[in-house]
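Note that one protein chain is taken out, while the other chains of the complex remain in position.
The block that comes next holds subunit A.
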Amino acid sequence: MSGIGYQGKKSIPHLTSDRLLIKGGRIVNDDQSFYADVYVEDGLIKQVGENLIVPGGVKVVEADGRMVIPGGIDVNTCLQKTHLGVTPVDDFYQGTRAAVAGGTTMIIDHVNPQPGDSLLEAFEKWQEAADRKSCCDYSLHMDIPQWHEGVKEELDLLVQEKGINSFLVYMAYKDLYQMSDSQLYEAFSYLKELGAVVMVHAENGDLIAQEQSKILDMGITGPEGHPLSRPEELEAEAVYRAITLGNRVNCPVYITKVMSKSAADTIAQARKKGSVVFGEPITASLATDGSHYWSKNWAKAAAYVTSPPLSPDPTTPDHLHSLLACGDLQVVGSAHCAYSTSQKAIGKDNFTLIPEGTNGVEERMAFVWDKAVAMGKMDENQFVAVTSTSAAKIFNLYPRKGRIAVGSDADIVVWDPDRTRTITAKLQQSAQEYNIFEGMECRGAPFLVVSQGKIAYEKGKLHVQQGTGRFIPRKPFPDYSYQRVKTRDNMMGRQGVSRGMYDGPVYDVPATPKYITPAPSAKTSPTTHQPPPIRNLHQSNFSLSGAQFDDNIPRRSGHRIVAPPGGRSNITNLG
């Protein structure tokens, strides 16, 4: 079926089967469930209700009381992320096929330029590839590999004209993607002005680099070195720092790939204190753990390598599901980034070179169902929220996506909660030769998937067409996160205290700030640690004679200088 390609968006012929009636299903949105029929035409939901009046000859699907849910949105895929020049085996075609087979009808992929590359060029390259290959609707996140002035202009363009409202910054990958705290502060500030969602890869890269060299020095070169050099504390630390930055700048922060209990707890605590922060666990962290890094089979161990790593603590998946169920974590991604075993083997002698990424786009929805809903942790409405609706809200796609309602896109899944599958690489859509969930039994699977108003998956068979996926542009300032941010901005007007000028004695600071006899020890290196010519908190050339440093800072117009109540001479007294 998939061979019938009508590639090139412009000229998709009017298919006759784009009128569809789903009868007898129970519609499950994130807020309520109810029995109703759904009538779909031209890729949109036209009617929802009972006893609908529809044109004759419409294809009718009997849901037989099954759940009818909004199609899943996978907020994190990397279908074209190159690593050392190798490209994942699942491209936009393979990847979206797998997505649809799992009940996901939209993906948001990460554009991953290298430091020095133009963001716009990378964006166009990704968009071009996706337009050509994608089988379902898609959108793009932009990764910022490096922060400098030149990036700002491109960010403006991407937000204003290209429909991108989410950007990923890295706290890890020292000397490659990593940003310093100052750069992060600037990036956060700038992206907030643009109304974008700041996504963070949260791991402390400095410490990872130290740990990696330590572990390599110890002679540990296999995949177990990966989690050993990236303990979950470093993830939690970076999450905490990212949230602190987000609070200072007052901008929404989205933590990609929440892999550990401590990182998740940090997010949950911050939310209780009012921070606007979102957490995204992924299929892998929700379904398996990091004990496999110690597998004797190198290829198997390497298959699990992703960053942050899977936690070796086997209670992690359960904990993350609990937080997802109670709303402390919000969205489930897959971080699907499939490298073949021979690609992983680039790092066979050095774990730091293993391409990072695990599969999960196809298994995402089923695992949340199996581990959270079927276990009684989560109800079906919350299931819809974490697999689809929240993602649509955070990234400003709602209610076009993420909801079954009149006027929304006809991305619909009829979900069969009773079907049980065993995950195996033999049956998967992904082109990978392994599956990290191999052998796991999983309740819950899509019975029917409707994408863009057309049946894309039915009775275990895919009917997708390469290139039918549309790029869905997203506007800045999503209400879901920016409403609160805007209100806080208005609240937070800071004011100086209007007080009389200090007119008491002032200690005269000598022009040369060095108080010690300037004979530095011969032992210390003369080059480093000369304070660079930046404003320095303790020693400066600040001088009180002549021009004052703030002469050129205009006094705020509203700043009245009044004599204090007790009169001028009173100022130096302490009351």
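Methods note: a residue touches a chain if its C-beta (ideal position, glycine included) is under 8 Å from a C-beta of that chain, and two chains touch if they have at least 3 such contacts; residues count from 1.
As a working rule, contacts and distances are computed from a predicted model.
One subunit of the complex is not drawn; among "Collectrin, amino acid transport regulator", "Kynurenine--oxoglutarate transaminase", "Cell cycle control protein" or "Dihydropyrimidinase-related protein 3", its UniProt record names it "Dihydropyrimidinase-related protein 3".
Within the complete assembly, A:115 is the residue of A:115, A:327 or A:407 that touches the hidden chain. Of the candidate positions A:29, A:340 or A:382, contact with the hidden chain is made by A:340. The hidden chain makes contact, of the residues A:204, A:256, A:334 or A:428, with A:204.
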